[in-house]
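Below is one structure, written out as C-alpha cells, with a few remarks after it.
With one protein chain withheld, the remaining protein chains of the complex are depicted in position.
The chains carry the letters A, B and C, assigned in the order they are written, with residues numbered from 1 in each.
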Amino acid sequence: MYSTTEHIGVNELGDMIINVGPQHPATHGVLHLVITLNGETVKKVEPHLGYIHRSIEKMCESLSYRQFIYSTSRMDYLSSHINNHGCALAVEKGLQVEIPARAEVIRVLMGELTRVASHILWWGALAMDIGAFTPFFHAFREREMINEIMEETCGARLTMNYMVPGGVMFDLHPNFHKRVKALLQQFKDKLDEYDELVTYNTIFINRTKGVGFISAEDAISYGMSGPSARASGVSCDIRKIYPYGMYDKVQFDEVLLQEGDTYARYLVRMQEIRQSLSIIEQLIDNIPEGDFQAKTKAVLKLPKGEYYSRVETARGEFGVYIVSEGGMTPYRIKFRSPGFSNLSALDHMTRGSKIGDLVATMGSLDLVIPDIDR
Amino acid sequence: MISFSEIASSVHQWLNSHLSPAWVLTVEMVIVGVAAIALFALLGLVLVIMERKVAAYMQIRLGPNRVGPKGMLQSTADTVKLLVKEGITPAGADKFMFNLAPFIAMITAMLLLAPLGFAKDFQIWDLNIGVLYVTAVSSLSVIAILMAGWSSNNKYSLLGAMRSGAQIVSYELSAGLAIMTIVVLTGSLQLSEIVESQRNGWWIFKGHLPALIAFVIFIIAVTAETNRAPFDLAEAESELTAGFHTEYSGMKFALFFLAEYINVFTVCAIGATLFLGGWMPFHIGNWEGFNHVMDYIPSSIWFFGKTFFLIFVIMWFRWTFPRLRIDQLLDLEWKYLLPISMFNIILVTVIAIYHLHG
Amino acid sequence: MFIVDYIKSIYGAMKSMGTGMKRTAYYFTHHKEIITEQYPDNRDTLVLPERFRGEVVMTHTEQNEHRCTGCTACELACPNGTIKIVTKFDISPEGKKKKAVDKFIYHLELCTMCNLCIEACPTNAIKMAQSFEHSVFDRSQLTKVLNQPGSKLEEGVE
Partner (left out) sequence: MNGSTIVFYLLGLMSIVSAVLSVTSRQIFRSAIYLLFTLIGIAGLYFWMDYQFIAAVQIVVYVGGIAVLIIFSIFLTQQSGEQLPEVPVSRAVAGAIAVMSGLALVLVLMDRYGFSGLSDPGPAPSVAAIGEKMLDINGYALPFEVVSILLLAAMVGCIVIAMRKKSQV
C-alpha cells in the first residue's frame, strides 16, 4: 500500500508517513488516519476504517421492526434519540400510523436536548483538541444536567432506546418540566462563559480561522451535511427542508455561514445550541395532553415496499432506508450516516495545512467513529 | 528568627573547628549536593500536586483527594509507582542516547539551581555572571529533548523534538532580551547584586513601563522555553500523543517530568529575582510600620512566595488557553515579542542613561 | 496605519486572554461550583431515578409468588437472545396439566437494557432494577435465574 524505505518511515519522495490512530488522542475513537507529511505540512490524509465495524445493518435484517431500533443508538451514540427517531419514522411510514401529538412533541424535545448535549460535548472536545483542557470539564457540567433529564425520563443516559414505532416508550417524568426549565436557565449564563473561555480567545480564533476551508461546491460534492456543511453556506437542514415531527410548527432559524472554515463550523454549532434551546423553550410549556404512544400491533409487519426517512442529527443528515418483503424483519436496511461523508472531505480540507490544523479540522467535523463504521 | 544564612554559617564554623580545610570543602560539597537533590525531589512532589490541584479547581473538580490529607501525598504515591515501573527501551531505539537523554535533562535542570539566591546571603554559587549562566545553561535543555526525540525511533517523538528545538532556540532570544533590560538597569550580571539593587523597590515598580513590558515578555518567553501550555508543542497531546517523551516510561519518564517542573521553578525563581526583588521584602515608600512588619517575614518565605506566585501564573496559563500552532508560535516570537523587546531595551537604555529609575 | 493595527491586535489579544483567565480564576476561587461526585463514597446517598435500567429482575411477593406465566413474549421481544425460558408442566389441584415457568434464565452479559422485554410482558412479571454495579470475576456469574427457587405463580395471573 505504501512503502517505507527505512526505519524512520520516509517514502521515496522524502515524505514522512505517520499513522494517526487507531489509538491516538485526536481521533476520539478508533479512527485510523495515514497521513503523509512533508515536515509539519500535511500532504495527504487517508482514513482507514473498519476498526469498530459491527455490521449493524446486517444485524438489523434479522431483528424485527421493534427490535432493530435499539441498535441504532449505538451508531451515533451522541445523538441516539435522533437516530431512533429516524428509524421510528421509517417504520411508521410503512405502518401508516398516526402519531399522537404529545408523542411528537416529546420526540422533538428529546431530539433537541440530545442535539444540545452532543454539541456541548463537541465544544469541549474541540477545545481539548486545540489544547485547552478546562472547557471539556465545563461542558460536562451542562451535559450532566441533560443526562439526568434523560436518565429520569428514558431510563438511560446514553443509549436510551426511547423512541418506539408509534410514539415513545414512556410518558414524560413529572420532574421533566422543572428540570428542563432549570437547564434553560443555567444555559443562559453558561453560554456566555463558553464564549469567554473559547469563542473570543485570540489563540482559538487564530487556530481556527481560515483553517480547513471547504467551499460550498466541494461540500456538496463530498456529500457533507449538517453543521459542517452549513458553515460553508450549504442549506441542508432536514428540519427545514423536509420537516418531520413538530419542526414545521416551531420557530427556529437554519444557521448558515459562508466562511467554510473551522471557526465557521464552530460558530454554526454554537448558534445551533441557542436555536435548539429556543425550540425547547417554545415547546416545554406547550406539551399537549394525550397518549404518548399510538396503538400498534404486537407484531409489526411492513407492507412490501421501500421506505426512506431522514432526520437531522447533531452531525448532519441521517437517512434510514428500509426494504420490506412484507415479513416480520426487514429485507435490507441501509443507514446513511453523516459522519462518513464528512470524514471523506477531511483530505480535501487539510491538504497543505499543518498537523495542528489537521487535528483542529478533524475536531470541527465532530466525528463519531461508530457512526462512520457502523 | 533562624535564617538560612545563620544555619549555613554555623555549620561552616562547626566543620572548620573539627576538620581540615580540604575536608571541610568536601563535606560542604556533599551537604550542598544532598540538599540540592532533596530540594529537587521535594519541589517535584510539591509542584506536581500543586499543578493537579490548580487544574482541578479551575476545571470545577476536586483533584487528587484520596492519598493523604486532601490528597497531598498523591504525588509521592505516583513517584513510587513510577520508580517500580519497568522502563522500556523501544527495539529500534539508539539505546545509549535514549537512556542518556533523561539524565541530561535532569543535570541541566540541576545546574540551573546553582546561582539562585534562596534567601538572604544564601546562595550555592554567587558567580559574577549569574544571569548569563542561567541563560546559557538553560539552552542545554533543548539538547536533551532533541536526543530523546531522535533516539526514540518514533516519528511523533522526532516531530516533537524538532518543534521543541525551533521553539526553545527562538524564545531564548526574547527571554534573554527581557533579562537584559534588568541587567541594563542594574548594571550587573550578578544575581546577588541584582537583588541588592532592589532594596528600595522592586524593578517591576521602579523600572516604569519598560520593566513591566519586559516582565510580561519574560513570563511568556519562559513559558515557551519550558514547553508549558499554551506553548507545549513539543508534547502537544492531541497532535503528537506525547511528543518527545512518547516512548519513555517509568523512571526515565519521571526524570523528564521532574526536569520540566524544576525548569519551571528555576525560571520563575529567576523572574522573581529579576523583577520582583528576589528575597527582598515588599516595602512601600515611607510607611515605616508597614515596612517593619514586612521585614519580619523571613527572606526565604519572600523568595518562595514570589516564585510560587509566578509558577501559579504559568499554571493558570496552562489551564486556560488553547495551544498555538507551530507557525503561530514562531510568529509570536519573531513578529511580536522580539521587536517589542528590542524596542523595549532601547527605552530601558534611555531610562538607564538618564537615571530615571529610582 | 500599521503601527496602530499592530498595537490594537496586541491589545485585543491581551484582553481576550484576560477574559479567559478571569473566568478560570473565578472557578479557582469559588469552590462551591465544584461538581465532582465522590462515587464510591456517596453510595448511601446516591438515588437513581426509578426508571433507570440496570438489570432485569422478576418481582416476587412475600409468599414467594411471581407473575410469570412462561409465555416467552419477552424471549421473543429480546433482540439479543438475553432471555431463555425453560418451561415445565405443573399439575394443578384440579389435576389439569398447566404450562409454567421452570427457569427464567437471564444473561446479563448479553443484555443491552433496551427495555423491550418489559414492554412485551403481558403480566408485568419482570421489571428493571436500578442496580448498576455488575462487575464479577467470572462471566458465568452473570447468567442468572430470575425466578426464586420454589416460587409459584401468583393467583389469578393468566
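The rule is simple: a contact is a pair of C-beta atoms (placed from the backbone, for glycine too) under 8 Å apart; a residue touches a chain by one contact, two chains touch by 3 or more.
Just so you know, these numbers come straight off a predicted model, no measurement behind them.
Of the listed residues B:Ile143, B:Val216, B:Met294 or B:Leu347, the one in contact with the hidden chain in the full complex is B:Ile143.
Among B:Ile7, B:Leu25, B:Ala38 or B:Val80, only B:Leu25 touches the chain left out of the display.
Here one chain is not drawn; of B:Leu189, B:Ala214, B:Ala229 or B:Ile345, the residue touching it is B:Leu189. If you put the missing chain back, the residues of chain B touching it would be 22, 25-26, 94, 96-97, 127-129, 132-133, 135-137, 139-140, 142-143, 146-147, 150-151, 153, 158, 161-162, 165, 169, 172, 187, 189.
The rule is simple: only the chains that are shown with their structure count from here on.
For chain pairs A-C and A-B, the one joined by more C-beta pairs in contact is A-B.
Centre-to-centre separation between chain B and chain C, using Cα means, comes to 51 Å.
Per-chain Cα centroids separate chain A from chain C by 24 Å. Taking each chain's centre as the mean of its C-alpha atoms, chain A lies 45 Å from chain B.
Looking at chain C, residues 17, 20, 23-24, 35 sit in touch with two or more other chains. Touching of two or more other chains is recorded for residues 134, 141, 197-198, 201, 203 of chain A. Considering their complex, residues 12-13, 16-17, 19-20, 22-24, 35, 48-49, 51-53, 77-79, 112-116, 119-120, 128 of chain C touch chain A.
Contact residues on chain C toward chain B in their complex (touch as defined above): 10, 17, 20-21, 23-25, 27-28, 31, 33-36, 38. Taken in their complex, chain B has these residues touching chain C: 54, 57-62, 65, 316-317, 319-321, 336.
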